[in-house]
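Excluded from the complex is one protein chain; the other protein chains are retained at their positions.
Here the chain labels run A and B in written order, and each chain numbers its own residues starting at 1.
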Amino acid sequence: MNPIFMIIGYILLAPIGGGLLMGLDRIITARMQSRVGPPVLQPFFDVFKLLGKQNLTVNRFHSYYLFFFLIFMMVSGAMFFAGDDLLMVIFALIVADVFLVLSAYSTNSPFSSIGAERELLQMLSSEPMMLLTAVGFYMVTGSFNVSAIASSGRRLIFYLPGIFIGLTFVLTIKFQKSPFDLAVSHHAHQELVKGISTEFAGPSLALIEIEHWYETILLLGMIWLFFAFNPALATAGALLVYFLEVFIDNANSRVKWELMLKSAWLVTLLFGLGNLLVLYFVLHIG
Amino acid sequence: MSWMLFLILFPLLPAVLLLIVKSVSIQKWIVIFASTLICAGAIGLAVTGIQGQPRYFGNGSSLVENLVVAGDIMLALIFLYACRRLPLKRCWIPLMVLAQYGVVVWYELSGRVPGVADYLFIDNLTIIMALIIGIVGSLITVYSIGYMQRYHEAHPHIPDRRGEFLSAIFLFFFAMYGIVFSNSITWIYYFWEITTLCSFIMIRYPRTEEAVRNAFLALWMLLVGGLAFAAAIVYAAGYCRTVELSRLVAMNKSVVMLPALLICFAGMNKAAQFPFAKWLLGAMAAPTPCSALLHSSTMVKAGVYIVLRFAPVLHNTAAGLVLAVSGGLSFVAGSALAISQRDGKRALAYSTIGNLGLIILCAGIGTHQALWSAVLLIIFHALAKALMFLCVGTVEQQTGSRYIEDMHGLISRMPILTIVMLIGIAGMFLAPFGMLISKWAVLEALAKRNPIFPPIVIFGGSLMLFFWTKWMGKLIAVTGRQPGRDKGIGIEWTALCGLALLTILGCALYPLVGHYLLEPLYGYDPMLSHRAIMMVAIMLGLMLMLPMGFFIHWKNLVHVAPYLSGANVADPHQFMGSLGSARAWSFRNYYLDKYFSEKKLFRGTLAGSMALMALMFLVANL
Partner (left out) sequence: MAFFKKSPWIFHYDGSSCNGCDIEVLACLMPMYDVERFGVINTGNPKHADILLITGVINQQNRGVVRTIYEQMGDPKVVVAVGTCATSGHFFTECYNTLGGVDTTIPVDVYLPGCAVRPEAIIDSVIEALGILEEKHKLSRRAGHV
């Protein structure tokens, strides 16, 4: 597909898709808790309401960094859907995250700053697995380009099951779901008030919400690649993983950062690196 | 060729002048003049010398050979003189000096060392190194004028011998250019040891007990590398029957492996890789220009440079793989240890060790793509790290502290310096700046090989990300204090802004560097594809838009205090405590001592790296 169309499609449609997924998330969560839950369009209502509120700030810089948080997230996703180098996509995603962390730090507020430290720990925990996923794709398809990986026709899920498990584990961290929702807490799960997003209000908060929609679609896109040989299966797989994340979120409570870091790295090494080693031997010796 | 001779020999002139001239203002002009000439010389060399093939110069003449031998003897005597007051239990230091120089000089004088056809040579890697030394080095030298002035104002009890310090810097230029232009390993050895001497002189400069102790630590550790180098010369002269670098590198691997490994050992020693990391950490006691010039952007680069030269020998050998793993260990350990450091310079030292380990990893792998990445890493690391050291030095002089915690809210106190520092930190790890491009190239190069190396790079990179972003966060907190603390920074701005500009330009112009300098050396690399360049360009463009927003006055912003559970008082740095009085709150970074402190990691890394060094020599014949 023409990269330009994909980019435009992503920029325009991803928020809608991401928002709907978030709404589904809330409904499923509610049903799991024997409640009814909000309408599925609730995230959109939330964002529009936030856009109409006052923009409360602590200083005049931190909202501006958030703007770059969103921009780099869009760049990262656009590069992914245009079929570019997956490593660069992940690096751009990291840049976006760094901007979020920097904007939280610049508020000079205790809750924000601790949230920022925790977000850094989350990045430390989740980044290795994501990059290893890209390396795994390279080992099987011979290319880092998303377009080549998606069109390679190889059944990546069978070559890289360990990496798939590792990536799903780490997506719990990226989606900020319990047990790894240390940095910014959803709605009722507070610990550091709202962690990173404590000092952001109104339009800034709306921006973070929209970014999460973009990020959701991008991360599910990475899951999609595992099943790219069958698009219907891939969509089902991505939705299933998302449902799994929601389920894990509801079934667990937050852990301390040590457990998050250790478990994430253990999973990365065991499932991620282990998968790569087995694959290497099978491909080169078998 | 004349450029090369100029660059090697000219620095001796200011070196001598600065020892003679005592007037500070004349010294200042000598330094500015000489630095500009050296910088111009390096650029002139680059412009006239860029070509595809390496070129050789300088027929062997016995006069010059004898000069080098005389130089060796003089160096040995200087070292022994420096050790004259050591207690008897440390006699092994002068003994090491005697051992190396005794053997080398005897070999040279007794004619056992074969002659060399061409003493000097130049290829694109030489040009890159020459540019780094010339441009980055000159900027640091100019910086040191201002720095040393304020250093002595702040520390009146330290005897003012800044002429010696500045002279040592120019001696160092002489030595560095000698290393990168020489085609004979005896010559390289001579210049190599001069850099050791310069390091010793500069670390010892403050003459405090700590400084002297660390100077001797650096001296004996670097002499170990010198011993290995001397052994390599002996072996090469005896068994390989040549000491010419270009011929050694092209020789049959089974013949030349041992001297190659010995020289790589010396290179890793100079680059402060584990197990030799201790000397670099101690060297942070030196004044900052020394740390910036020697211990981050130039002298330690000589170590990795020589390993890069021998990369063709190591390519596809077991020893090369072990060398790469050893570099990888330094990378991961350096990055992890940097997390727990509260002293800014110490953190930068560990980061340097880590990044040099990454370069050695690439050199050990030795494929064209890996070497591409290694050279890119050298360029960008030299720029960004030098900038960081200079910034930390200036911050220390302005605020009195170089601890990261004391840099909290620096953007409010010293906005311009902080922005320069942020560029430096971003240049070290953030996309799309140079180091990230290099790391991207590394991953692309390594993914083709076995799956052990990418995780090493990935984990090390993640650890580095953590520690750098943490530091950025400290700097960027807006505390609302009044700016104005950056008054009094004078000539240092030339270096600070110059290096910051180069960091950005280096990233923007990396395709040019790649096409003109690297492609003739190592062939085409996917980094130069249109898509790659476009991606980097888009991201760099977005980044550069960042400063613009600070000048726009955003309307609709409503200022409130930070959320402190409602207990805010008038001062935003305080809250209403439980007994009804206002109390201050403070925030400190995580240093994760439980996992990443020196106590936890240093000894294990030391043991692991020593085992790897031993293994490297054991598998030399495989």
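Quick note on the criterion: contacts are C-beta pairs under 8 Å (C-beta built on N, C-alpha and C of every residue); 3 or more make two chains touch, one makes a residue touch a chain.
What you see is a predicted model, and the numbers here were worked out from it, not measured in a lab.
Chemist: Please identify which residue in B:I452, B:C497, B:M576 or B:V619 touches the non-displayed chain.
Modeler: Spelled out, the listed residue whose C-beta touches the missing chain is B:M576.
Chemist: Among A:D25, A:D97, A:E199 or A:E215, which one touches the chain that has been omitted from the display?
Modeler: A:E199
Chemist: Mind pulling the subunit A residues that touch the left-out chain?
Modeler: Looking at subunit A, the ones touching the missing chain are residues 26, 30, 33-39, 42, 45-46, 48-49, 52-56, 187-188, 190, 193-194, 197-202, 205.
Chemist: Just checking the interface: what residues of subunit B touch the absent partner chain?
Modeler: Answer for subunit B: residues 556, 558, 560-561, 563, 565-568, 576 touch the chain left out.
One rule holds in what follows: only the chains that are shown with their structure count from here on.
Chemist: Residue numbers of subunit A touching subunit B in their complex, please.
Modeler: Residues in contact with subunit B: 54-64, 67-68, 71-72, 75, 79, 84-85, 87-88, 91-92, 94-95, 98, 101-102, 104-114, 116-117, 120-121, 123-124, 127-128, 131-132, 135, 138-139, 144, 193, 198-199, 258, 265, 269, 272-273, 276-277, 279-280.
Chemist: Could you list, by residue number, the parts of subunit B that touch subunit A in their complex?
Modeler: So the residues of subunit B touching subunit A come out as 409, 411, 430-431, 436, 440, 443-444, 447, 450-451, 454-455, 458-459, 461-463, 465-466, 469-470, 472-474, 476-480, 531-532, 535, 538-539, 542, 546, 549-550, 554, 556-565, 572, 585, 587, 589-590, 594.
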